[in-house]
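The complex is shown incomplete by one protein chain, all other protein chains being positioned as in the whole.
Each chain gets a letter, A, B and C, in the order it is written, and its residues are counted from 1.
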Amino acid sequence: MEAGTASSGSGIHLPGMEIAKASKNRYEVMIGPAHPGSGHMRIFVEVDGDIMVKVDPDIGFVHRTMEKLAEGREWIQNIPLFERIAILDACNITLPYVRAVEKLLGIEAPERARYLRTLLCEINRVASHLYGMGIFGVFLGHSTLYMWAFGDREVFIDLAERLTGARLTHTYPVFGGVRRDIPDDFPEDARKATRYMRKRLNEYAKIFLNNPNIRSRLENVGVLTKNQAAELGLVGPNIRASGIRYDVRLNEPYEAYGDVDFEIPVFEEGDSLARAWARVEEVRQSLNIIDQVVTWLEKHPRENFMHEKFWKTAPKLYKDVYEGKISYSPKYRIKLMPIFASLKVPPGKSFARVEAGRGEIVYYVESNGDIFPYRVRVVSPSFRNVIAFKYVMPGHRLMDLPAIYGSFDYFPPAFDR
Amino acid sequence: MPAKVSQKKNPKRNPLGKVFAGNIGALAVGLKYFFDPNRITLLYPHEYIKLNKGYRGFIVLIKEKCISCSSCARICPAAAMRMLSVKVYNEKLKKYMIKKYPVINYNRCIFCGLCVDVCPTEALYHVPYHDIVYENMNDMILSLEDFQKEPENIEFKEGIPVKYYFDERRGLVKTPYMEELEKRNEKEEKNQKVEGEGEKGAS
Amino acid sequence: MNPCYYACYIVYKVIVYDIIFYPPVYQFLIIPGLITAIIIAIFIIWFERKAAAYVQMRYGPWEIAPKIGGATQLLADLTRYAMQEIITPQTVDTLQYLLAPIVMVVLALLPLEAVPLTSVKPYFPIPSGYSLLVAVAFTTLSPLFITMMGWASNNKFSITGSVRESFMITSYELISVLGLLTAAAMTRSYDLVKIVNLQMSGKWLGLINPIALFVVFIAVLMSTSGFPFEIPESESELVAGPFTEYSGLLYGLNMGGAYIRRWVFSILITLVFLGGWAPYRPTPGVITGYLIPSLIVSLKAVVIMGIMSFLRSVYGRYRLDQALGIAWEILIPLALLAFGIGLAEAYFGII
Partner (left out) sequence: MISLQDMIKEALGNNIIKIEDNKGYIDVVVPLEKLKESAIKVKQLGFDHVKSVTAVDYIQKKQFMVTYHISSYLNEELSRHVLGLSTFIDRDNPHIPSLATIWTSAEFQEREVYEFFGIIFDGHPDLRLLLLTPVVAALKPLRKDFVVKEDSINIEVDYAAYNATKWW
């Protein structure tokens, strides 16, 4: 029989098909990179029976050398570049870069701009969490949650589109301010969207989180204690599900987060279910913030949306554009001064952190006074979470892999950068 | 008011009651949407979204306003916009001068809109659509003449324009955008009339 | 008389009575056999996608035939599967690799040879007083070939998937056998005709003993890897489980095979628990005695399949050990309980 050739090993040796020399009763399964459940990454899993023994995440399939590219681009050109780290969370991802550069420039965005940034950050956070939940759903074979989350994410993407003019890559915060003010009918739409989403979250809980089938998949799976989570240096809802009271919005309030009233949900259990619940609760808090910020923006006059340095010398045309007097341009568009095209940043080192949807994102920016940054270091939330796969997964069953993998809300482009 | 920490726990379940309640709850939600579907899909080539005015779509140049300052090309993060040197006859000085105008490569453009925002004379503007098909990659690099025209969209001729409205109960509601349809019908009627007259003339 | 008329009459007689309505052919190939099974599979897959789409904020299949909701989508898919090249990887065990899906589908249809679809005398493919027992025995054959597929494929994902399948076999077979044989305990007979006849009065066994019906329903879901027990081919870690290496028509057979098995089980459930052709009393004659009752049975079975398909849009999948736990710790005691209830009901003469 032909089968003999394959089993005796005399014939074909394909790289993926070869059984690696592992100890007795173990074999290696490669989840990814061209695998329906993996995304753009690969995980080497060594399995003993059904139990995972060794897990080695192999990342870098969508690496784009952003840190190097940033060194050859002007300061403002890097904002659209860094957005590509995680386009569903574009505002949160670029905000710390903008803040770090603002620190070097010695300016701070005026109050209205801070609120506008907060608004888009929270819209992004909701969209990002919904995306994460959707992927989580499809990992557990729950296609309905996947479709629901992606469908409802559309509501928030649409909201962001009305605010910024782009669905995903908003390029919204710029040094010293933002690029658009809210349209006139925006507050009404935003309130409708938040009210709708609150109702939907209850249904999500019914069909997914409280569904006995899903609960049994998630409960006591991938448990991380408080100390373990701190030792691995994970970020975002993943540590708050383990009981760590850390959120940049709480520990170092930025933008308007010091002025709005919201809660940081912290869970104790540290299992996959707690991580899923933490996201749901966070979406709820984000909706609260959106409501508050929108009310604030409505009450306060439309002024001070850009730092003085970049707006004081603005010609009349720029003000006309803002007020919508140009026929082909939308209202409340804030034009950038030509100085942005060749901005020189004073030399220095600065560091900024922001709580993005998936967790804390950190930028280290170094300038030598040129029109390009000297060094930009980005540590995206997913890059800090990926280490968890290596340390949390061993000891679980192979079928738990998607349950753990999805619960950390991984996003390959974000950890590859 | 700074943020507060709220300590929470996974909702508890007792073995029997919640298993029943959980299953029934899930099935009930499923059945609810089975009988009352909440559809959000856009049947794309048959329908298309009529986007708002502020949407950052394709970019058009108003050549008369351009002052050749190169700000747009310098700020472009993808190097999609570059300055092209053109010989222009200057009436005042009565001689040919070299003037620079931007041209765009849509292979590279990421629609960030920084060029539009940085232009000191508003010589660039966005059209609120982005779904345009080119036959090959070379066509996506526009010449200076093409860059001044609003690109033509094929879907706009056949599909139904649709707008999404926010709704408390259903999230986004898809509604045909009648004004646009009527406008288009009027145009078509006019065209037909013109054609008809042309035929008559020919006969 | 016109000889031509005679010839036509004889040909008609032969074709209709001796070929089409010849019970083994009729039941294996026409209703509820191969042809109906394929049509039903096409319909149910369409329904499954459509129902999921309704729940999931989408339209589902639409583009290919907008007026009838894309109902012909599956025909297009089937054509594609049929036209696709069947790739046989060099590392597989060729004979078993090619044979297993075909044998699985053929064996999946085998139980239909054992079940009677009418109470009128000549229309039984295998006249037997033990038809329930024979049918249940036949249902256990085809899953073995899924295990064989995984083994023949020589692929880690396939083998893991087929090992999972064999784990599932060990758990659900006992449940389905116990559940279906509850009927025998209740009616004191293995004869499906007798079982259905007893339900003619409206006392469907599924109504008298709902636990048995529930247990068998779950066991069927497990056996045909329907949600929430879609474990052997769980795509998020095993690509497609035992079917990973298959392509083209063979893959189509695999996918259809699960639906055909589900269809056969649904017919068995209909006959045993839902009264078979119950409100209708067959009378002699091909149409009234064979065609109509078989259509009634098929209709009821389609409803059961529809319910099974709907579960896809509500549930995810269980972990393997949890599914086995459900089977051994909950369902087998429940099946025994149902058996006991059945015995008690028979003893007190409820049935």
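The rule is short, and it goes like this: a residue touches a chain if its C-beta (ideal position, glycine included) is under 8 Å from a C-beta of that chain, and two chains touch if they have at least 3 such contacts.
In this text the structure is predicted, and so the values were computed from the model without any measurement.
Just so you know, the chain we are not showing touches A, B across the whole complex. Remark: the omitted chain is touched by one listed residue; of A:V53, A:L69 or A:L168 this is A:L69. From the options A:I31, A:L88 or A:L104, the residue with contact to the unseen chain in the full assembly is A:L104. Summary of contacts with the chain left out: across A:R179, A:K192, A:R353 or A:R397, the touching residue is A:R353. Annotation: of A:Y246, A:Y322 or A:F411, A:Y246 touches the absent chain (contact as defined above). Among A:P33, A:G60 or A:P338, the one in contact with the hidden chain is A:G60. One chain of the complex is left out; on chain B, the residues touching it are 70, 73-74, 76, 79, 82-87, 100, 103, 105, 138, 141, 143-144. In the full complex, the hidden chain is touched by chain A at residues 59-60, 63, 65, 67-69, 71-73, 100, 103-104, 226-227, 229-233, 239, 244-246, 251-252, 348-353, 360, 362, 364, 366, 374-375, 377, 379, 383-384, 386-387, 391, 416.
The rule we apply is simple: only the chains that are shown with their structure count from here on.
Between the chain pairs A-B and B-C, more C-beta pairs are in contact across A-B.
Put simply, the C-alpha centre of chain A and that of chain C have 46 angstrom between them. Per-chain CA centroids place chain A at a distance of 24 Å from chain B.
Mean C-alpha positions place chain B and chain C at a centre distance of 50 Å. Residue positions 55-58, 313-315 of chain C are each in touch with at least two other chains.
Contact of a single residue of chain B with at least two other chains is seen at positions 26, 29-30, 40.
Within the complex, the chain C residues that touch chain A are 52, 55-58, 90-96, 152, 154-157, 160, 227-228, 230-231, 234-237, 239, 312-322. Residues 1-11, 13, 18-19, 22-23, 25-26, 28-30, 40, 51-56, 69, 71, 74-78, 110-114, 117-122, 125-126, 164, 166-172 of chain B are the ones that touch chain A when the two sit in their complex.
Residues 1-3, 6-7, 11-12, 14, 17, 27, 29, 31, 35-37, 50, 137-144, 146-148, 151, 207-208, 211, 213-214, 216-217, 397-403 of chain A touch chain C in their complex.
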